[in-house]
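The complex appears here minus one protein chain, its other protein chains still in place.
Coming up: subunit A.
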Amino acid sequence: MASIQDSAPDAAHVAPAVSTPALMRLALVATGLVVAFGVVPAYATDYWLSSIIIPTIVMGLAGISLNLLQGYAGLVSLGSAAFMSVGVFSAYNLILRAPDLPLPGVFVLAGLIAAAVGVVFGLPALRIKGFYLAASTLGAQFFFQWLFTNYPWFSNNSQSLTISAPRLEFLGYDLQSPHGRYLLVVSVTALLIGLAFLVVRSRLGREWMAIRDMETAASVLGIRVARRKLEAYAVSSFFLGITGVLWGFAYLGTADAHTYNLDKSFQILFIVLIGGTATIFGNFLGAAFIVLTPIVLDHLVLASNVAYLSDQGAITNLQRVIFGAIIIFILIKEPDGLSAWIRRGVEAIRGRLAS
């Protein structure tokens, strides 16, 4: 939770001393890192790591990727999962066909390949907008499912067209165990979060926001709109490609064309909507919500006695109804997402402390 406060653009509200916010930020980042690399691996069980923490972090990263495009540059995409699949299939083939390439190299190259693909599918953004653009990005979704189904070369002629995670090793360490996979995920995520902050606070990020807020004004100011838009697709797809590798290799342990289907793209979109647009850490809130709520509901059923009282089928269906109802409730009550909620909470606490 500590690191969430870091994302709040609340400089104006903070105490007057000039160096305090910077120091506080540093302290929060340090705490975040200690928790991520020290506390979690020391205390989390296999169950927590494998089925809750890893998917939440990876889906949060997917949310960040889409948020760069949607929240900061104001563009849309319904093809997020397709770019993830490009990442994972690239990484698989890189490891298979260039066995000497070290793991970080694989990640970066897979991300770059996804970025190149993202630029191609981002081209329609130069001509069309909004809903029409969303529909055209759907093309990526269907194209890559078709490609990976019809050309078994991509899955090394596997009988089921499924690729299975290769042995993950870095500097001689075996990353197969839940702890190893967690450390891989959290290291890559920490680096990418850093990169995301650099990007959104750089000239690139500022120009994206200018384009998002008013495209005409931005181009009058001399911002090269077309180029910036394609860069937005490239950066977002680079992130998505790496996220796809983590999802396939560090979480599922397998991947095929259908793992990254339209449902996954929608899930990522919901993470952005629920977490809050134009935030970085809000995405993890959104991801936690998407990953955890069904599991929590299921555990509630297990812990309570309802399962013995009523029909199991009705209960499982009811869980989905409740899940949907919570989403609608959040979107109505808090259109800016969960991160706005947290931000207001933090501000309220600070206000009380100050007074």
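Here is the rule we use: a residue touches a chain if its C-beta (ideal position, glycine included) is under 8 Å from a C-beta of that chain, and two chains touch if they have at least 3 such contacts; residues count from 1.
Throughout what follows, contacts and distances are computed from a predicted model.
Colleague: Considering only the chain that is not displayed, what protein name does its UniProt record carry among "DNA repair protein", "ABC transporter permease", "ATP synthase subunit b" or "Succinate dehydrogenase"?
Modeller: "ABC transporter permease"
Colleague: Just name the one of A:130, A:194 or A:253 that touches the chain not displayed here.
Modeller: The missing chain is touched by A:253.
Colleague: I'm checking contacts with the chain that's been left out. Which of A:164, A:187 or A:219 qualifies?
Modeller: A:164
Colleague: On subunit A, where is the contact patch with the chain that was removed from view?
Modeller: Against the left-out chain, subunit A lists 46-47, 50-52, 55, 96, 146, 149-150, 152, 156, 158-162, 164-167, 176-177, 251-254, 256, 258-259, 291, 294-295, 298, 300, 302-307, 311-313, 316-317, 319-320.
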